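I have a structure here, written as structure tokens, and I will follow up with some questions on it.
Here the complex is missing a single protein chain, while all its other protein chains stay put.
Chain naming follows the written order as A, B and C, and within any one chain the residues start at number 1.
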Amino acid sequence: MDLEFTPVETEFRAEARAWLEANVPGEPLPSGDTREGFAAHLEWERRLFDAQWAVVSWPREYGGREATLFEWLIFEEEYYRAGAPSRVTQNGIFLLAPTVFEFGTQIQKDTLLPRMAAAEDLWCQGWSEPDAGSDLAGIKARATKVDGGWVLDGQKTWTTRGAFSTHLFGLFRSDPEAERHRGLTYFLVPLDADGVTVHGVDRLDGDEGFAEVFFDAAFVPDDAVLGGIGDGWKVAMSTTGSERGLTLRSPGRFIATATRLVDLWRRSGETAEPGLRDDLVRGWIDAQAYRLFTYATVSDMVATARPMGVESSLNKIFWSEMDVALHETALALLGADAELDAGSPHASDGGAWMKGYQFALAGPIYAGTNEIQRNVVAERVLGLPRK
Amino acid sequence: MDLEFTPVETEFRAEARAWLEANVPGEPLPSGDTREGFAAHLEWERRLFDAQWAVVSWPREYGGREATLFEWLIFEEEYYRAGAPSRVTQNGIFLLAPTVFEFGTQIQKDTLLPRMAAAEDLWCQGWSEPDAGSDLAGIKARATKVDGGWVLDGQKTWTTRGAFSTHLFGLFRSDPEAERHRGLTYFLVPLDADGVTVHGVDRLDGDEGFAEVFFDAAFVPDDAVLGGIGDGWKVAMSTTGSERGLTLRSPGRFIATATRLVDLWRRSGETAEPGLRDDLVRGWIDAQAYRLFTYATVSDMVATARPMGVESSLNKIFWSEMDVALHETALALLGADAELDAGSPHASDGGAWMKGYQFALAGPIYAGTNEIQRNVVAERVLGLPRK
Amino acid sequence: MRFRFTDEQLELRDAVRDLLANECPASVVRAAWEGDMSGPDKVWAGLCDMGVVGLMATEAHGGLGLSDLDLTLILTEVGRAAAPGPLVETAVVAVPLLEKIGGSVAETWVPRVAQGESRVAVGLPGESLVLDASGADLLLLWHGDALHAVDPAEVSITVETSVDRSRRGGRVAWEPGPQPLAVGEEGRRLLDAALERAALGTAAMLLGLGRHLLDVTVTYATDRHQFGVPIGSQQAIKHKLADVAVALAFAEPLVHRAAYSLARGPALVDESARETTAVHVSMAKAAAGDAAELAARHALQCHGAIGYSFEHDLHLWMKRVWALAAAYGDARMHRERIARAIL
Partner (left out) sequence: MRFRFTDEQLELRDAVRDLLANECPASVVRAAWEGDMSGPDKVWAGLCDMGVVGLMATEAHGGLGLSDLDLTLILTEVGRAAAPGPLVETAVVAVPLLEKIGGSVAETWVPRVAQGESRVAVGLPGESLVLDASGADLLLLWHGDALHAVDPAEVSITVETSVDRSRRGGRVAWEPGPQPLAVGEEGRRLLDAALERAALGTAAMLLGLGRHLLDVTVTYATDRHQFGVPIGSQQAIKHKLADVAVALAFAEPLVHRAAYSLARGPALVDESARETTAVHVSMAKAAAGDAAELAARHALQCHGAIGYSFEHDLHLWMKRVWALAAAYGDARMHRERIARAIL
């Protein structure tokens, strides 16, 4: 065991910190889940790409730095420490890209990845449908084989930032006879294709962060298939694994939240109820534990050259509930002022805690509800009998 | 709404308080779930009976005072306030007696109730079997009709104070063809009958509070049946309702625990962690809420002449988890000394908190686990669909 | 001992529930978010007609001469409908405050407020905003222990944005005039009473908000199918909603008991003789706030993504819960107040 960073890692951290300190906007950008905010975030994404910070762990040929997993963790820690803008490209680079690296043809890699890294193509995820939420195998959107490609029909919903994206990756039922997890295929779809309609949907917090996407005989060519025909479930599960696990919620995010919470306490702590002190420390410990758990997982992955395993479900439960708890403690510290939203003259930290709380509440729902995750932990980690 | 006690109620309280102050033993009796403790508790029961305090709500002819429901609540408050001994007769007077009043023949009432009130007959409950715990309908113990009576075979288990009791009430399968809830009959069985063997079992806390009871062709006469043949489930459920609800855990018990906890805080509070203060108040509020909920239920029962309803499941969940929480707070206040058990020279309050904690841990398990109770609340109170 | 409302009280509650069912569907709440107050104004007029706004006013001032106890069930119905508007601040706080002050102030304002001809806004120390300050004809504001009746023309208002957009209000800047309505010990007593009433009225509203959230979630969980079964047949959903039912069931008697205590004094003598009206109010606000927050949390989780969308009505109730659970002292503040009283 060696908990010293190597000189290379330390140098990497210093470089990232210096660049971020020089480049992160002084004022927070407007929300990336609104139209004007999205544009500002796109600009930021391109600045990141130009400085080679957009996709640090990718090969250099696709715009990366070939950073190790630990360097990636370090970059994320510095990114959140600097209060840098949220990544509107994240569904592409964190969810789709690992799948492309694993299942894509060389041509798909060469075509898709550089444009994704440069934020030229903006990807959204097309998993959920009105009747397929927790039960993803209930997907009904269809892909029908035609000459030279496929015709897509159906509807996707709860598509994060769908209204601002250019492309969608999603699952469609290519074999109408097959049931549940079988007969699904993973497609890559440009949202400007004929027959595709995107309808923005406002979220809980008022931002247009969701979309419904309708497919009405939309044609895509054969090379829009990622992985094998009918292999969609397997291919998608690899993405879902990374969504739950390491890449979606990096520890740096929660360390930064816990640190901001300590700062908030220092500003308001004298008037706070004594019990909040214990809650605050609980949240702070959890953030440290999450970081260390991730470090242990990564150390093990590096040492044994294994991929992320079932710990991704443990992870998802832990970070999503920690995130809610950290924000609850912050709102309790704010007392009556907690209700003051962004745009309120007297809102503490510009209303960031209330906004963040609403965002955090999505955590236990998306990427597989925590009820599903607990089933997964019980059955696959502990070996309890299925229903 | 009128939250003043009537002059009659106030007089009743004063009389109870005066008698208890004069008669409750100065030193706590040894545990009623040990052999020597049981004997001491029996003596106490007989003293209660002689002074007409054993069964205050019963008719005078059976040894009661015909107390109203509110007077019964007042008596219980005074009883726990005085730190009076736990009632080793409780399974009879609180669980069996209401069923006898509802389903018994006049002869059964006249025969059973006075001896029960006087602690001459000591009743234990024969519900659970090795394979029928939460799933009570899985009962296998059999009753076979013979001339003039029935022959009982099978095993009951987790029978509280079975080793010290003289009689058992329990469910037996009288129709071997019927399944689940059907074909069960409610029997009243003397434990000294031929073919009945009682084997004491030590509990978690080391007391011999449990028993296994074996029936090997034990004969009971026809009048050992309570209610109709084959009606056992319906009859038993009426008892189970009162076990969960009003009678088993009266509010006075938890008000007394919360008051003792406040006293403990005052003795040790200066060194306690600040967060415990909030936990303590939570528990204290819960005890008040439980009392008020009971008062509201009783007021409604009196006004509408209705029996206890589905609130009994809400009740059971609430008091059992409150009881655990109150004891957890107490043990946290004790810190490292919490582990000192009864008999330890330096145990705080004679080790009562650790003993009480272990007792409290049984609450979410017995009388229908809280998992079952939550199903009941979801399905019968809220109307959610059954599985 | 009778811990139960009278039939008259239950009938008045039912009448208010009917009014709100007709006049205050979710669309009215949603319209208020967009600044369309025609719906809430109509509801307010209806409540005035039924005597609810002036319920605690004396009959001489056009009121019903009733008490906190009579009002509490009604406030729960208003919460259940998430009806917008400062009913707690007006009917529960301002009306009895003006009555207590009496004289010409009461004579002038109480009848007009009770009949809905005038609006009054109340600013209590520690709150994030003065609700409906902009539309008020009279402001009741505190400066230390001194209570002032302030002309809206003499204040400047900085509008704040609540996460619940139907809660409109702001910070009020003003100069205390030379003639307060009450000062010193008397002012302090009035302030304490106002704070207790605001907390208790809000607790009653929270109960209703929680009930609504539980009800709609039960309905959704019954209708929504995943994995071939209603999601509400799964234990994970059942047990969450059972927990909400338990929390609301045991918060309710605390709210009713506190209303009695405010209306008639503590009574119910027993072992816990440490009880005072302040302790009763704090128990009610802490328990009702926690129960409603639990209801909101589980309602969203059981709804999943659909509940997370703006188009769905769920968030209208959730955000009201967040705002009201924090208003007039959150659960921890009230528990700490109890700690100081009993420890």
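Criterion: contacts are C-beta pairs under 8 Å (C-beta built on N, C-alpha and C of every residue); 3 or more make two chains touch, one makes a residue touch a chain.
Predicted model, so just to flag it, every value in this text is computed and none were measured.
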{"item": "Which of B:Ala40, B:Leu69 or B:Ile365 contacts the chain that the document leaves out", "value": "B:Ile365"}
{"item": "Option touching the unshown chain, where A:Gln52, A:Gln108 or A:Ser299 are the choices", "value": "A:Ser299"}
{"item": "Absent-chain interface as seen on subunit B, which is shown", "value": "128, 131, 133-135, 138, 157-158, 201-206, 210, 273-276, 331-332, 334-347, 351, 354, 358, 361-362, 364-366, 369-371, 374"}
{"item": "Touching residues (missing chain, whole complex) on subunit A", "value": "1-6, 9, 70, 77, 81, 252, 255-256, 258-259, 262, 265-266, 269, 277-278, 280-282, 284-286, 288-293, 295-296, 298-300, 302-303, 311, 314, 317-318, 371, 373-375, 377-379, 381-387"}
{"item": "Interface with the undisplayed chain - residues on subunit C", "value": "234-236, 239"}
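Note that in this section only the chains that are shown with their structure count from here on.
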{"item": "Interface with more contacting C-beta pairs, comparing A-C to B-C", "value": "B-C"}
{"item": "Far-end chain from subunit A, centres as C-alpha averages", "value": "B"}
{"item": "Closest chain to the centre of mass proxy, which here is the mean CA position", "value": "C"}
{"item": "Subunit A and subunit B: spacing of chain centres that average the CA atoms, whole Å", "value": "52"}
{"item": "Where subunit B and subunit C are represented by their mean Cα positions, the distance between them in whole Å", "value": "40"}
{"item": "Multi-partner residues of subunit B (each touching 2 or more other chains)", "value": "277-278"}
{"item": "Where subunit C touches two or more other chains at once, by residue number", "value": "237, 332, 335-336"}
